[in-house]
Every structure is written in structure tokens, then in C-alpha cells.
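Of the protein chains in this complex, all but one are displayed in their positions.
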Amino acid sequence: MSTATHSQGMFGLALRRFRRHRLALGSAAALVALAVLAVAAPLVEAALGVDSSVVDLFNRFAPATAAHPLGTDELGRDVLVRLLYGGRVSLLVGLVTALVAAVIGTIVGLIAGFYGGRVDGLLMRFTDGVIALPLLPLLIVLAALDLEKVGLPAAFVQSENVSLYRIIAIVALVGWTTVARLVRGAALTLREADFVLAAHAQGAGALRIMAVHILPNLVSPIIVATTLSVGSVILLESVLSFLGLGIQPPIPSWGNLLTNAQELIWTAPALAFYPGILIFVTVIAFNFLGDGLQDALDPKAMEGR
Amino acid sequence: MEPAPESREAPSDAILEVRGLEVTFATDRGAVKAADGVSFDLKPGLTLGLVGESGCGKTVTALALLRLVPPPGRITGGRVLFGGDDLLALSERAMEDIRGKRISMVFQEPTTAFNPVLTIGDQIAEALVIHDGAGRAEAHAAAVGMLEKVGIPDPAERAGTYPHQMSGGMRQRAMIAMALICRPDILIADEPTTALDVTIQAQILDLMGEMQREFGVAILFISHDLAVISEMADEVMVMYAGRVVERAPADALLAHPLHPYTQGLIETLPRHGVGRGRLPAIPGTVPDLGALPDGCRFSDRCPLADDGCRAAEPPLTQAPGGRWVACYKAAP
Amino acid sequence: MTRFLATRVAQSVIVLALMSFAIYALIGLMPGDPIDLMISADPKMTPEDAARLRELYGVDKPVVERYANWLMAALGGDLGYSRLYAAPVLDVLLPALGNTLILLGLTLVLSLAIGLPAGVVAALRPYSRTDYAINLFAFAGISVPAFWLGLLLIIVFAVILGVLPAGGTETVGGAGFWDQAKYLVLPVANLTLASVGGHTRYMRAAMMETLRQDYIRTARAKGAGRARVVLGHALRNAMIPVVTIIALQFGYLFSGALITETIFAYPGMGKLIFDSIMGNDFNLALVALLFATLVTLIGNLLADVTYAWLDPRITYR
Amino acid sequence: MTAGPAPEAPLLEVRGLVKHFPAGGGGLFAADTGTVRAVDGVSFRLGRGETLALVGESGCGKTTLARTVALLYAPTAGSVRFQGRELTGLGRRDLKPARRRIQMIFQDPYSSLNPRLPVGAIIAEPLVIHGLGGRAERRDRVATLARQVGLGAADMDRYPHQFSGGQRQRIAIARALAVEPSLVIADEPVSALDVSIQSQVLNLMRDLQAAHGLAYLFISHDLAVVRHFADRVAVMYLGRIVEEAPADALFANPRHPYTRALIAAQPVVGRGKRRPGDVLRGDIPSPLRPPPGCAFHPRCPLAQDICRQSAPALEAAGGEAGHRAACHFKDEAAP
Partner (left out) sequence: MTAMVRRTAVALLLLGLAAAGALLPPAAAKPRDTLVIGITQFPSTFHPNIDSMLAKTYVLAMTRRPFTAYDKDWALVCMLCTRLPTIENGLAVPEQTADGKPGIAVTYTIRPDATWGDGTPVTTRDVVFTWKVGRHPKTGVSNTEFYRSLYAIDVKDEKTFTLRFDKLTFQYNAINGFQLLPQHLEEARFADPMAYKNRTTFDTDTTNAGLYFGPYRITEVARGAHVVLEPNPTWWGGKPYFRRIVVRVIGNTAALEANLMSGAIDMIAGELGLTIDQAVAFEKRNGARFNIVYKAGLIYEHIDLNLDNPILKDSRVRKALVYALDREAISEKLFAGRQPVAHSSVNPLDWVYADDIPKYPHDPAKAAALLDAAGWTATGKGVRRNKAGDPLTLEIMTTAGNRSRELVQQVLQSQWKRLGIDVRIRNQPARVFFGQTVTQRKFSAMAMFAWISAPEGVPRTILHSDHIPTPENNYAGQNFTGYVNKEMDDLIERIEVELDRKARARLWRRLQVIYADELPAIPLYFRAEPYVLPKWLKGLEPTGHQDVSTLWVERWRAE
């Protein structure tokens, strides 16, 4: 009687579907490689025997050598190592921001979708309002805010990493809408599902129903949306850097490396090329990855025949 | 694989002859035959009932006749002879001329089978426009006439409404009107009343009978509901896991089913006179096409199965009274 | 429909009112004021001068009071003066808005004209070579940093090939339609390349979803050919979700315009907003942001109307 | 448990139950466009170990009635007494004991099980919610239940999508039984199942009823199943019960024209090829705007002026005990 019709779990099925998606697979591999390299930046630095924070005015724009596989930049620092450190920051910003946005979006969407009615109406009008905002101009206002006037402690405001936190906060504050809409839509459907009714009929509380019955069923779309948004956050960071509002030197990020280099585009095009291509490759990889995950985790494909 | 039993059966009055039809789906777990050597005939003015449980290949068989099997499914064998042509060998362009004009179809879900953004009238008239090159006004008038025929009140007004503005029963009437507007030779009805309430179902079944009498159309009537089939069909074909297991004139099949599966199906139905208490049941579950038992695919649920059944698949063989059955143990 | 429109206009007014206060408050949270900037530009200014100017520009009062004053004046039709351009805000804004709308309009038309057919083609043959190629192109467009692409375009077309101007709106003195058109090519191309990918992807997804629907099978069962199925049955249905997404993207387009306008020295809204915020031109920044929001809201409204036109199931009461 | 119910009190007594829904709108600016009168004054009783079937076509209010009784909806008006205790107007906390005794089985075995939980957790969930037993006790209880519904111990770690429809319905039944209910509300429990599986599940439900003394409120549109399974049958039309009787009496001697039409419309195996006969005309009216008088009058072959003006009450009919019908002509001979 207990013959299970499928021999493998949902995860296995998704994994197999995903493996068929060659671009996504390649993207995942590329991203892992990039992340590993970025995390290992100090090791690479040590292995090459260079110190990327030390300026060497006598070795500016050096061509590629064994010590500097990608040459040096306008201040004689190793380009490769700086790119890796930049990757650290860009990937970190992308991932953290996307996660924070996903958390906010999930909470808003879950509450709106679960309670429906006026709560939903109010939250969704608010979400629509945020979506209607001209994003970039608003980011500029937000980026120019005086954090001390907002009431943050001076010690925090003056820390070197504040531009990093600022970017994460700002982008997450406006970036949650996609996930919120997604979660809300799915939650509206799920709350009518019989298994949710069943839980209601048992007298389960709202928190339990959201946590046990609704949220786990939203994981796939949230993962997909978050993956896709990592890419757009990295792009957005580079755009803000371009406007001088992104992550501030000396913290290197691909965005500010590229922005710095664009003035040197005539002198040392490679300096602009590398961060540009890294942003491009990373963003496109996250997009392919999201696309592949979407196909792999699609519940319609899940039920299968 | 046994040869399709076509040699001994070629009645001249058949309008459509299906021989050894085979539809294969590429799945994650390899190729799976959703229809495996299906053969039957359709005769003008008569109804062939096709009954079976979910996943038995009923719908795929119907779609294969029109070559509308959705990917990843493909027709991988057999012939569909219609008016001297093998439909499976025609060009896509030629097939388009057959669809809706010579063979048309009524679907299960009247809600989703209509395009939500076009008016009912336009959708009914479309077949005329496609096949007869009818002008807009002319086609529209014909559509209104057809709506009236299928018993829709205020047909002229209704033609201008959108599907969502109609009730389910009305939509199914409109669907029948759409299928019949080009006066086809064959109507394939895939569970046409499953989504409807009983009182509406009765209306639609009556309508289909009326239309058959008026147009002399041959109907392939597909349903999982043996009761509906028994009221509609002249001949009944039972499918199990992609294969035809029994085919016979309706009265004979219902009165004396030969295949154990058919027997089970009839016995499990709650019926007047059976009384309350336990119902007879077919044990086990509907098989997964990817994991069929060896030999007869019903063998794992069959009370009569022996080693012979599990060794080789029984072919569909002729039995007395114009009947066919695929079982070694078929009750004579 | 009238009632729906009235409701939506009322909603938009509320949103704008809320926005205006939010922006005003945000601007209040920005450091410094216009006078600080004047001081840094003119070292000889005395504190008395600064205090006098603060009063003159009305920046010596608390934010709420300034907002109330601004709102009263705005309701009376006076949106104030731009400090940065020494002109009434509207005089500065409207030409810029016009320029941006030209840019955005052309981009929208072009990217839809390319993106939608490409998406349809990709959806018709999913997972084919064509589909992969279209996808790759679409993803590339989404993923490339717009300002980087803009610079590349300038280098290739303006510098190396010398066939197109690198920036601006028209050749000084050499006006004329074709001349202006020439100046639009690169910015429009830049923005289009960045937005066409999204349209393609949405269209592809919507089309694939639509082609799975039962009524497509119905149409095919009627004998409708491929063209008829796609154009007559699927397209309009597939457009319904696409329209919504495009409307939602209106805000993003504005953002893209900002970058493009900066790169191509194109005097539009995006650049104006950026400059006004950076230059502490409160009035201009506020009104420009409100206009940008308004345009987005109008875009959304148009989308709703289109939506209703596309989908008879929607009735706006 | 508080003071035990009086011995003669029925398990469930529903009186004058009304459930209305606002139709459409609900948005910030949209106005309500009317009221859906889903359940409009329903009364019935259900004894211990008894099976009452609610029959009717889509939109007749049977599912709303079931969910209101299952405490998923707060009734607009009327009373629901369970084991002698009034349930309407109680808070979440006060309802919990009753919830444990009233369990539900749903129609669609695909949507009634959370796809992200293993089967063991699904069956154990009511135990967790009602705070029954420790971890080990729950495990044992789940194993017992699984055995009772014909599932194996190994199945408890699998996920719902790995099971067929029939097996899933068994899981749902096991979940319902976990907290030892006395009333199970089964909303079309077999209509989504294949014919060959339907009888398995019905048999299981019957066995369990015998073993646990369950009462069923059995909702179905399938007269054949109802006739086989129910002790008593109530026929609903547009939010009201139009006829109620012991199953045999209802099928042998239907007194309401709608009941007759339903029975006539039901296809029957072996009756021979269909001849066009007396088929009920027209569609079911919208519960948003039910017709005045007797709601069935626009489709009724017997309708007279009185039917258009006054709604008939549900009164004794047909002569047999417990047979009631709501028709002005309930005592006339069938046409």
C-alpha cells in the first residue's frame, strides 16, 4: 500500500531540473569561484607577495607581470587583488541587501496576504506607493541624508564603513517591494488552501499558520526573487558609485573601481574593463542562476506528470 | 509488442479508423507511453464512449487524433485514417484544415477553454472565418444561429458577451455551438460535463444527443464516469494505463464485462440495491506509467492474476458479439 | 469608468501630498543649506550676509513651517523659484520634462517594438537556439552597467567612428529635426539596450504561460494556424501581465534616464533632479521629484486603462 | 470537559444558521456591491455515530455550511450547539476543546496537505496544536493512526507529493482522527478520487466510524455515493435545506421537485442509452440575488403564483418519521 510514487524528494527533483539548466549551472559555478576568490583575497595577496593597500608611485599603470597578473592601477597597486577585495564588498553588499530586502518584503507580504482585507489594502497601497517612487532620484536624496540628524550615534556615522551600511539600508528600504508583492500574492492563494483551513479548524494561531504552513511554501519564489535581486543590487551600487554616492574609497567595490577608472578609460582602458566585466558577469550570472532556480523550483513543474 | 488487430476489422462504414496509436512522453525518468497501441473506429451518427481513470490515456488519445498532444509528448506510432488520409502523415497546414472543420472538439473546462478576451460570438464565428473564408457579418449571423440551436436564450445579445459573463452550463452550450458550427463529421468530447452540476449535466447530455441526431456527427465521448458513458455511448472502450483493455457494444459491456478491470469498475460503483455496508473495491492504486508491472499492467491489482499474466502482456483479442478484450482470464 | 478615474485621481493626489511632505522632510534631513554652499564659494561672505540670505531664501525657519508655506503657495499656483537656475521652478522643469519624455517615449516605443516580438519569438520555441540567443541578449542588456555601456557607445560611435554626437540635444545653430534626431540616437540606444531585456523576458514568460492555457488548445482545435493562435488569441492575453510590469517599470525608467542624461549631457529631468539635490535647490528638487512621481502615477493609470481595454473581465466601477 | 451533556441531546444541533458574505470590493475606496446569502436559515440535528449527508449543486451553500459548523466562519446569525454547548460567540481559546472534537476532511487531497511537511508531521499536527502527548507519545500515536488508515511506518518521512490521491486522502483522514473527534465533517471527500479508489476510501471511512463511533457530516453532490453512505440526507438549494429524510425514504419517495429533478438527472449505469426526458431547465440563480418566494420557483415545473410570493417552510412530508420538505406542493403526487 505504501508505494511512494516518486522515489526521490522534492529537493532531488529540483536539483535534477536545475542541473539540466546548463547556463544556470555554469553561473552558479562562476559565482562560487568568484566568491571563493573574493573571500580568499588576503591569501591571493600573500601568495603574490603584494600589499594592495600600499601605494607605489613608481610603478603606476604597470603591465601584467608575475607579481601583478593584471598589472597595477593609477597608484601602483595590484589590480587583481584590488578587484578581489572589491568583489568581496560588492558581493557582500549584494547578498546582504538582497537578504534584508527579502526579509522585509516577506514580512510585509506575509502579513498583507495572510490577513487580507483592510490590512492588505493598506499595505499594498503603501507598496504601490514605494514602487511608484522614482527610485534613483530618491536614493540620491537618501544617500545625501545627514545620518546624525536622523538620530544615529556620531560614532557610527563617522565610521569608515558607514557608506557600506548606508547603501545596504537604502537599497533594502526600497528594494523589498518585489518580494512583498510576490509573497502577498502567493499568501493570498495559500491562505485559501485546504491545508491552511485544516490548521485553522484545529485552532492553530496566526503565527503558527504563517510559520509552518504558509512561509515554507513561499521559499522557492523568495529564493528566486532574492537571487535575481542580488544582481540588481550590485548594479545599483555601481550606479550610485557613478553618481558619487556609493561606497566610498578607500573601501574598494567594483562600482567605485569602475567609476574611478572611467576617467582613465583613455589611459588605461583595462582598469575600467575589469570591474565592468566583473559586474556584468556577476549580474548576468545571478540572473541566469535565478532563472534556472525558477525553472527548477517551479511548483507547476514540480507536480509533474 | 503485439501487432495491432487491424487486419480482421475494417468495417466500411467507419469514418475514422485509429490503428495502433502510440503517444510517448519524455519525462525526467525516461520515455513513458501514455497511449500504447490504441485502435478503434468511429461511425457516423454513433457514439463511442471512452472510459478510464485519470492518467489512463483518454485525453492524450483524443488530442492525438487532432495532433494536439502537448510537448513533451509526441505521437510515436500508429495511423489515424480519415477520408482516405492518414492524419498523422499530413502536413501541419493540411491538418489545420481538418481541425474544427472536419473534426472538432469539446473540452472539459468551459471556463478555461474560452479565450477570456474575445466575445463568445467571435470565438464561435472564428472557425467559419478560418475554414469557409466567411465574412465577419456572415460568420457572426451563423454564430448567433448556432447559439440559438444549442438553446441559449437571447442569442444575438449573448454573442456579444464575454465568457466570464456566462454560467458554466451556458459556456458549455456555447462550446458545443463552436464545435459544431462547421458541421464536422466527428466530435471529440473530452469529459464535457465533468465540471458541471448534475442538473446542468443532464441538459448538456441531452443537447449532445439532439445535436448528434441533427448533424449525424460521430462522437468520441470521453469520461471517467461510467454512468455518463452508459447513458451516452453506443459502444464503450475501456482504457487502463495507456492501453485499451476492453471494447464492446455498450449494453453488452455493462451487462457482462469481460475484463476484470471493467468488472471492478462496475462493481465498485455505489448502486441502488447494493445496500449500505462495504463496497467491493479494486485494491491498490492507479499505476504510474513510469513504473508498470511486468506482463499485464493490471496484474498487480487483479484478483485473477497468475504467473502467466505477469509474464507477458495480453493482446486485445476478439470475443464473441463484436467484443474485444485484453485478458488471459477473460470470462467467456 | 468615470468613477474609477475619479477614485484614482483622488488616490494620486493623496500619494502626491504624502510624497511632497516626505520629500520635504527628507530634504530637511540633508546637511547644509543653499547658503552654506554660497559661503564655500565666496570666502568673503560675512555671517551677517549669511543670516540675511538665509532669511531671504526662507531657510531659517523649521521644516514644517517651510513646508506649510510652500504648500500654501503651491496651492495658489506658485511652485516657487529655483535657486540654481534663477527662474520659476516650472520654467526650468517643463523643458527638462519635455526632453525626458521624448527620451523615455522613444525608448519605450523602441524597446517594446524590439522586446515584445523578441519575447514572443523566444516563447514560441522555448529552449531552442533562437530562444537561448534572445535570452542571452536580454540578460546581457539587464546586466550591463548602464553608464559603462553609455561610455562605450560614446567611444565607439562618437569618437572612433565619429558618426554620432557624443552628447547634448542639438548642434548649436544647426537646428532642425534631423539634427536633433541625431543627438537622440545614442541616449535612446543606451536606455533601450538597458530596458529591452526586461521587456523580452516578461513577454517571453507571459507568452509561454499563455500558450499553456486551455483556450490556446481550443483555438488550435478550431484549426487556427500558428499566426492566428499567437496574434489573435495569445498576444492580447499575454499582454495583460506585461502591461502591468511595464507600468511598474516606469519609475525605473526615470532612474535609467538619470544615468543616461548624465553621460550624454542631455538636459532632462533626471539630471535636473540630481543637480538640484546636489546643489541644495530645495524647491526644484521637491517639485521635480513630485513630477517624476506624477509621471509614474499617470503611467500606472494608463496601464490600468490599457489593462481594462485588454481584459474584459476587469470592470472599473 | 464540563458537565456532561444530557443523554438525549444530539451531538450537534444547528438552528437557524445564517452566513452572509459581503460581495466584491472591500478595498480602500470600493463599495460593497451586495451580500452573498450563502447559508440562509438552516436547522438540523446530528446524533452520535450518525451520518448526515448534505447534497446539492455548486453554490447551494453546503460547503459554507460545513465550514461554519467546523468553526472556520463565524455565523451571521443562528445557533450551533455541540454536545449541548453553544459554540457561537465563543473566543478562540474557548473554542479549542470543541475544535478537538470536530475535525474536517477536504475534497482535494492535493491542497489539503501542506506539501512542505513530512506526512508524520502532518498527522501529528493536531496533537501539537492541542498540546497532546510528548514527543514519543505522538510518534506512537502517529504510527498507530497510519496503520489504521493503511499506511506504513516508512511513509511518515515522505512528503505528500510522493503519494497518490487516494493515499493522500488516507493521510488526511489519519490527521482528522488524531485527536479522537466525535464529529468529522467530510467535504466531498471522494469526488476528486478515481472511481476505483473512491470505494476504498468510503470503506475506510465506514470502518473507522464503526471503530470510533464517529458521526459524519458528509457533503457531496453525488447522489449515488450519498445513497450508499448516509443515514439521513438533507438536500440544499440556494442556502436552504429543501428536503430532509432518511436516505431510503428520500430516494424512494422524494417530496420536493428539486430532489426529484436531482435524482432524475443522475446518470445510472445500465439504464440504457439516454432518452431526452424531463430535464430541469435553466441555471442555478446567483445567491447574490435569490428569487423571491420559493427560491426554486423559476426552474420548478410545479410553480404557481404562491411559490413566487411566499417561501415554503420545511415541514413534515411523505408520512415517514423525520421526512421534511419545503414545498407548497410537497404532498401532491409526483408528476
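In this document, chain identifiers A, B, C and D correspond to the written order of the chains, with residue numbering beginning at 1 in each.
Note that in this section contacts are C-beta pairs under 8 Å (C-beta built on N, C-alpha and C of every residue); 3 or more make two chains touch, one makes a residue touch a chain.
In this text the structure is predicted, and so the values were computed from the model without any measurement.
Put simply, the missing chain touches A, C once the whole complex is considered.
Note that of C:S20, C:S111 or C:T169, the residue touching the chain absent from this view is C:T169. Considering C:A158, C:V185, C:I245 or C:V305, the position touching the chain not shown turns out to be C:A158 (whole complex).
Across C:Y67, C:Y85, C:F291 or C:Y307, the single residue that touches the chain missing here is C:Y85.
When the missing chain is restored to the complex, the residue among C:L149, C:A194, C:A224 or C:L272 that touches it is C:L272.
For subunit A, the residues touching the chain absent from view are 26, 30, 53-55, 57-58, 60, 74-75, 144, 146, 158, 160, 162, 244-245, 248-250, 260, 262-267, 269-270, 273-274, 277, 281. Touching residues on subunit C toward the chain that is not drawn are 30-33, 36-53, 56-57, 81, 83-88, 92, 95-96, 151, 154-156, 158-160, 162, 165-169, 172-173, 262-265, 267, 271-272, 275, 278-280.
Simple rule for what comes next: only the chains that are shown with their structure count from here on.
Two chain pairs, B-D and B-C, are weighed by contacting C-beta pairs, with B-D ahead. Averaged C-alpha coordinates put the centre of subunit A at 51 Å from the centre of subunit B. Averaging C-alpha coordinates per chain places the centre of subunit A 23 Å away from that of subunit C. Listed for subunit D are residues 28, 164, 167, each touching two or more other chains. In subunit C, the positions touching at least two other chains are 11.
Every residue of subunit C that touches subunit B in the complex is listed here, in rising order: 212-215, 217-225, 228, 232-233, 236-237, 240, 310-313.
Chain contact summary for the complex, subunit C toward subunit A: residues 11, 15, 18-19, 23, 26-31, 132, 135, 139-140, 142-148, 151, 155, 248, 251-252, 254-256, 258-259, 262, 270, 273-274, 277-278, 285, 288-289, 292-293, 296-297, 300.
Residues 1-2, 4-6, 9-10, 117-118, 121-122, 125, 193-195, 197-205, 208, 212-213, 216-217, 219, 302-303 of subunit A touch subunit D in their complex.
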